[in-house]
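I'd like to ask some things about the structure below.
Shown here is a partial selection of chains from the complex, left in place.
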Amino acid sequence: MLEALDYIGLVAFAISGVLSAANRNLDILGGYIIAFITALGGGTIRDLLLNVDVAWMTSFYQILVVIGGASFAILFRGRLRYWRRTLSIFDTIGISVFTIIGVQKGLAHDQIPLIAVFLGMITATFGGLLRDVLCNEIPLIFKDEIYAIPCLIGGSFYLAGDYLGIENTSWFLWVSILIIIILRTLAVIFSWKLPLIKQFK
Amino acid sequence: MLEALDYIGLVAFAISGVLSAANRNLDILGGYIIAFITALGGGTIRDLLLNVDVAWMTSFYQILVVIGGASFAILFRGRLRYWRRTLSIFDTIGISVFTIIGVQKGLAHDQIPLIAVFLGMITATFGGLLRDVLCNEIPLIFKDEIYAIPCLIGGSFYLAGDYLGIENTSWFLWVSILIIIILRTLAVIFSWKLPLIKQFK
């Protein structure tokens, strides 16, 4: 089930990579490469920081899902505008699952709680950050509706459950994911934004 | 022989790094740093993904060759315009050799074939990608004459040979390199480009 949601997230991220590439007038291969980096970049940075083997390098299915998502986006790019809401839901599912997977992996490698939550956020958001850097844009997560904050909150909640000894495959996992999904959805609906640094002048 | 071609590639990449830096009006040290990142960045990303020691860190000769190539480019920058064709040939040799070295290294570390080919392409092209990101440009490989596709094709051919048990230091190696060189040269001559994503609207 977690794996299925992980794949949904990969598809959403691959599609968002292709759309960014299209906005920049890149070619098809550029679209695939940006799709890969968007979908798998966050997990790659997490694994590099943990100094462990990079997860997707041994996961043929993840690679296929990204190729599938990117191909779909390239072929049906014109129609994707009608599916914007669906894509946004997919993306939200993606960041929620990526966050929890990142926290789990941090804990599995004996990181302190703070770092584990950071790794969850990095897994969820740094793929998009790399996408924006490659497309020569200021990363979205730094200025739009709150995106990383729900990950930090949901990740912390999951961590608390783990800390209290609640088995991490239980309902706690799903509540954590739901927290992220709800907070992010509310943020999009009500345009919740963090204050800009300038406002503290 | 493969090593000699590897050095030719490093020189070509170092020079292209310096030229990009000059276009952006950077200083000499900026030129050297971009030269290093262009020449050695692809292999670095490959080795980070493989979670193995970074190759150039233990290769004094590679570092010297890059410093030499960058110094040459800085000193004779004015004349390099007359050598554009030679540089382009050097660059083509570079991506062909880098690709095969990347595929070899992926296989040596028990990666699945698809990943091995990816690693070949990454070795050949991601140094240039980092160069463009640092110089605040949309990466060239995403929009110009096909550059990464010949690497993918030649790398796959080499892989097939390895798969069929043909010894990888034999003629198969050279045919693979030649395939990349010929395809890339044809792409430059005839301005082969991939379709843009937009064209699929």
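All chains are identified by letter, namely A and B, in their written order; residue positions are counted from 1 within each chain.
Heads up, the rule we're going with is that a residue touches a chain if its C-beta (ideal position, glycine included) is under 8 Å from a C-beta of that chain, and two chains touch if they have at least 3 such contacts.
Source: prediction; values computed, not measured.
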Number of identical chains forming the whole complex, with 2 shown: 3
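Please note the rule applied: only the chains that are shown with their structure count from here on.
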Cα-centroid distance, subunit A relative to subunit B, in whole angstrom: 30
Inside the complex, what are the residues of subunit B that reach subunit A? 48-51, 111-112, 114-115, 129, 133, 136-139, 141-143, 146, 148-149, 193-198, 200-201
Touching subunit B in the complex, subunit A uses residues 18, 21-22, 24-31, 33-34, 44, 48, 51-54, 57-58, 60, 63, 74-75, 77-78, 133-136
